[in-house]
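What follows is a set of notes on a single structure, which appears directly below.
Only one protein chain is missing from this complex, and each of the others stays in its spot.
For clarity, chains are labelled A, B and C in written order, and residue numbers in each chain start from 1.
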Amino acid sequence: MKKLYYGMVGGGPGSFIGDAHRRSISIDGQAELVAGCFSRTPEKCREKGAELGLDPERCYGSFEEMAKAEAGKLDFVVVVTPNVSHYPVCKAFLQAGVNVACDKPLCLTVPEAEELVALAKEKDLLFLVTYTYTGHVTAKHVRDYIRAGKLGKIRTVMAEYPQGWLAYEGEWGGKQGEWRCDPAQSGGVNCLGDLGTHVENMVSMMTGLKIKRVLAKMDKLVPGRVLDDNDVILVEYEGGAVGSYWTSQVAIGRDNDLAVRIYGENGSIEWKQTECEKVLMVSRDGTLTERHRGNGGIEPGAAKYGRLPSGHNEGWLEAMGNLYASFAECIRAKKDGTFKPEMIDFQTVEDGAEGVKFVHACLKSNENGSVWVEL
Amino acid sequence: MKKLYYGMVGGGPGSFIGDAHRRSISIDGQAELVAGCFSRTPEKCREKGAELGLDPERCYGSFEEMAKAEAGKLDFVVVVTPNVSHYPVCKAFLQAGVNVACDKPLCLTVPEAEELVALAKEKDLLFLVTYTYTGHVTAKHVRDYIRAGKLGKIRTVMAEYPQGWLAYEGEWGGKQGEWRCDPAQSGGVNCLGDLGTHVENMVSMMTGLKIKRVLAKMDKLVPGRVLDDNDVILVEYEGGAVGSYWTSQVAIGRDNDLAVRIYGENGSIEWKQTECEKVLMVSRDGTLTERHRGNGGIEPGAAKYGRLPSGHNEGWLEAMGNLYASFAECIRAKKDGTFKPEMIDFQTVEDGAEGVKFVHACLKSNENGSVWVEL
Amino acid sequence: MKKLYYGMVGGGPGSFIGDAHRRSISIDGQAELVAGCFSRTPEKCREKGAELGLDPERCYGSFEEMAKAEAGKLDFVVVVTPNVSHYPVCKAFLQAGVNVACDKPLCLTVPEAEELVALAKEKDLLFLVTYTYTGHVTAKHVRDYIRAGKLGKIRTVMAEYPQGWLAYEGEWGGKQGEWRCDPAQSGGVNCLGDLGTHVENMVSMMTGLKIKRVLAKMDKLVPGRVLDDNDVILVEYEGGAVGSYWTSQVAIGRDNDLAVRIYGENGSIEWKQTECEKVLMVSRDGTLTERHRGNGGIEPGAAKYGRLPSGHNEGWLEAMGNLYASFAECIRAKKDGTFKPEMIDFQTVEDGAEGVKFVHACLKSNENGSVWVEL
Partner (left out) sequence: MKKLYYGMVGGGPGSFIGDAHRRSISIDGQAELVAGCFSRTPEKCREKGAELGLDPERCYGSFEEMAKAEAGKLDFVVVVTPNVSHYPVCKAFLQAGVNVACDKPLCLTVPEAEELVALAKEKDLLFLVTYTYTGHVTAKHVRDYIRAGKLGKIRTVMAEYPQGWLAYEGEWGGKQGEWRCDPAQSGGVNCLGDLGTHVENMVSMMTGLKIKRVLAKMDKLVPGRVLDDNDVILVEYEGGAVGSYWTSQVAIGRDNDLAVRIYGENGSIEWKQTECEKVLMVSRDGTLTERHRGNGGIEPGAAKYGRLPSGHNEGWLEAMGNLYASFAECIRAKKDGTFKPEMIDFQTVEDGAEGVKFVHACLKSNENGSVWVEL
């Protein structure tokens, strides 16, 4: 396995998201961090780069400078800046011919999203949007189980993502809470942008269903909040299935409880992030079967990502690592000339663009008093 | 404890609902069945009455006849006929001056419901609507915990009641499925009438919240179905709280999974029918505490209904029995002249009428393309 | 169904065990209480009998008197006195020709147990020992699943029954705790007699395995206790399987957690009293399958005892009621002349005697420093 080299914009040492991406990439030791832009002042950036063992020459005070200087030297760049900057940073690196891995949500507006999709296509570059939870072996199993027709036609999807960290009046969950609840920094959406996009993407990945229209009720339940902190979205998919998504930041006691339940004509399947090593399937006759990652019964296209034997818990880092594993494999294949599009087993810029469209359709529905809006 | 005497309309020996009511009443041995109308032909009725040990003289071929003949002789009547007959049967016995216990839903139309409310008031009679699950000690605990202010102001309620028994195209779940899916017999609503009314009532009982308006999406997901089999209802309560209710009969693998999660400004509480001996509370600081019926920490007004020590499972029959325990206690108190309205610890005709109004508001919302409808 | 008539010794109104037996018998309305001995003074007994609606003439101040007077009039007697009196009371009624239902443990000594076995046989009477949990549909399912060979040869059994109510130094769990911890009243054994006999009997019922020898470690963990409050028993069965049983009254947080896990050469099965409506089966290839009472996949000889549809929780009373259902059916069959021994689907005096032998073998093992003792 040939090592790859990557740069990072945002996510200095000690930041949750920067460390998380670096750790995920390092699990399989496939890529080495060689360049970065962690701050707007070159000195501070070099300081932080030093902590990460980077050559000071490859620590930059601006992403524009970095994109220019590193063009041709990086196999990929990881973009983990606040949401508002995703678009310009991704654009700069795409224009410089660098493959991009960007944290979700992709960007703030539909035109931005469409521009990034077009640019990636034009430049023929790989673009990973890191919807972490789609990397779980069990999440991929749900997808492949459904693809294999084991549920028959899907009828209804119930998905939810409750958290409780923003439930407290007058306390905004630290720095992260502050920017998320500030319209200027977050793009005019809080809970739905953070959690709703995960739900939309996970359901899309698992079921392959395409949303036809949405009806959104977005509420501000904590006194003083100016952006949504609790949302319910009714969904109609092409082909007749229906769904309902709930996301919340005021569900005291819920840490990070993304869960998807899918009911088809021949059975059902349930997946919970909190118990990500398991999956529950029900067959047409009502038999409830539980399967564990690493054991029999897991679809092979999912099972292959497991690193540890059954019962040896994998978690969030491995899920993120699985996204990077496929991304890195595709990059290597591109370099070798062996790449084929069906090798892509990660969420792409197209998926990210769907998320942005979903959010904007929901905002429009909600502004108009919860009416149906076509996607 | 002085024994009471009761009659029954519908629910012959061997029927689920008739046996269930009889067993629930017998748990505490408080009332004896002495009269009944189990069929439209007097011979068949006497036959069935004989199986239940009834005097043939008190087995009737019509409820009208029974109401007249038994006026003054019965402490209460139990009405467990199909939904369409609830209204005329209850009316007849109220007019005859007999206290009534009627299975939910109370009746089919709002005018019917209002008439029964008015009649019960006019005659000063007790009227129990048997929303079974509200009888659970743990459900009453949720109510009292919230009443005691332990959640603070409620912000959002997520409630659901999925079942899977009507998921099969071309199979209508036996006799019960057939009448439920037939508009003529069921009053033009299936899933929402059966399950949605349980959800609406349970949330109302637990939280004391009053619904301001609803937005309903009622779907027919099984090909060939003419009535709803999967519903999502968005709810706004007076005072600013919001909720979402999901009911389904196509959720393969779910037997009878009524569940309510309530999030307030100072914590949350969760209750599941499938684990009805437990309740989970989360305090403001995120501490998750589980309590068991029969142990410390259960609110006293709820705990007093327990019959068995902690860890000795009580279930559906005991829940129903608790409704009858309070109903019988009130009847005795009326006879003794010691009755006070605050003794009522069961769902009444007013609660039943709320359920009918809820269903009709949802039907109207759905017919108009899922718009908001005031209650 | 012809009604039966029964008497009761011990268990006046308001007592846990008396009420529980009466309620269980009343669930199916099969037998009516007509006579009793609830106290040693005739006045008090009549007072208590009156509360239960008994004829004062059939309320007795001594069980000997009652046995004589009621011979030929009762279909069965229920014996729910403290353990020390089981033997003389059962003996008196057997001698009077009355079928007996006695709470577990059967009696205190092996000779007593053997005498009751012989007497029941000689008099050709039915004798139910109410090991309540064996009545659960799911417990019977485990038995029938194993009988059907679905586990293959059983290899090991892990069973436990922890409670926490006697964990507190200086507090003896009320009246019941006091007599259980008093050698004079309990027969020289506390935890093992109460909980260990349940474990021994449940495993025996489920697996059909016969114990060859035991090695017991019986501890007194609460300072001041003179009898065992925490026991571990190693077991070897005939045929090569092995097991381990744990019972405790000092496991703070555990209410009544009887649980059995059985591992065979072709799979395993797990049962928990706290979740008595479920059972978990694992097939040879590791597929974990959960089944619910009332749904498919439950062995028919067990499923037939269910009274409520799947998802409508049955519990402790129904389990006890199932024992009485089979007991009453056998009594009726005896009266009709249609009885066959294979109709017996409850634990008998022979099973009760096994429990007494088990306890005494464990006591002997423990007294000798935890050595192997043959049964």
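Here is the rule we go by: contacts are C-beta pairs under 8 Å (C-beta built on N, C-alpha and C of every residue); 3 or more make two chains touch, one makes a residue touch a chain.
Nothing here was measured: the structure is a model prediction, and the numbers come from that model.
Chemist: Which residue among A:Thr41, A:Gln185 or A:Thr274 touches the omitted chain?
Modeler: A:Thr274
Chemist: Determine which one of C:Leu4, C:Ala31, C:Leu215 or C:Cys276 touches the chain that has been left out.
Modeler: Spelled out, the listed residue whose C-beta touches the missing chain is C:Leu215.
Chemist: Thinking of the whole complex, not just what is shown, which of C:Val84, C:Leu119, C:Val232 or C:Ile344 touches the missing chain?
Modeler: Of all options in C:Val84, C:Leu119, C:Val232 or C:Ile344, contact with the hidden chain holds for C:Val232.
Chemist: Sort through A:Thr134, A:Ser248, A:Asn295 or A:Ser365 and give me the one touching the missing partner chain.
Modeler: Considering all chains, including the one not shown, the answer is A:Asn295.
Chemist: Touching the hidden chain in the complete assembly: which of A:Ser62, A:Thr109, A:Asn256 or A:Thr348 does that?
Modeler: A:Asn256
Chemist: In terms of residues, what is the contact footprint of the unshown chain on chain A?
Modeler: Missing-chain contacts on chain A: residues 1, 3, 16, 19-20, 22-23, 26-29, 51, 53, 163, 254-257, 273-277, 292, 294-295, 307-318.
Chemist: What residue numbers in chain C mark contact with the hidden partner chain?
Modeler: The missing chain touches chain C at positions 155-156, 158, 160, 164, 167-169, 215, 217, 219, 221-222, 230, 232, 234, 240-242, 244, 246, 248, 250-253, 261, 263-268, 280, 282, 284, 286, 288, 369-372.
Chemist: If you put the missing chain back, which residues of chain B would it touch?
Modeler: 285-292, 295-297
Operating definition for what follows: only the chains that are shown with their structure count from here on.
Chemist: Averaged over CA atoms, how far is the centre of chain B from the centre of chain C? Could you give it in whole Å?
Modeler: 35
Chemist: Quick one: which residues in chain C touch 2 or more of the other chains?
Modeler: Correct list: 292, 295.
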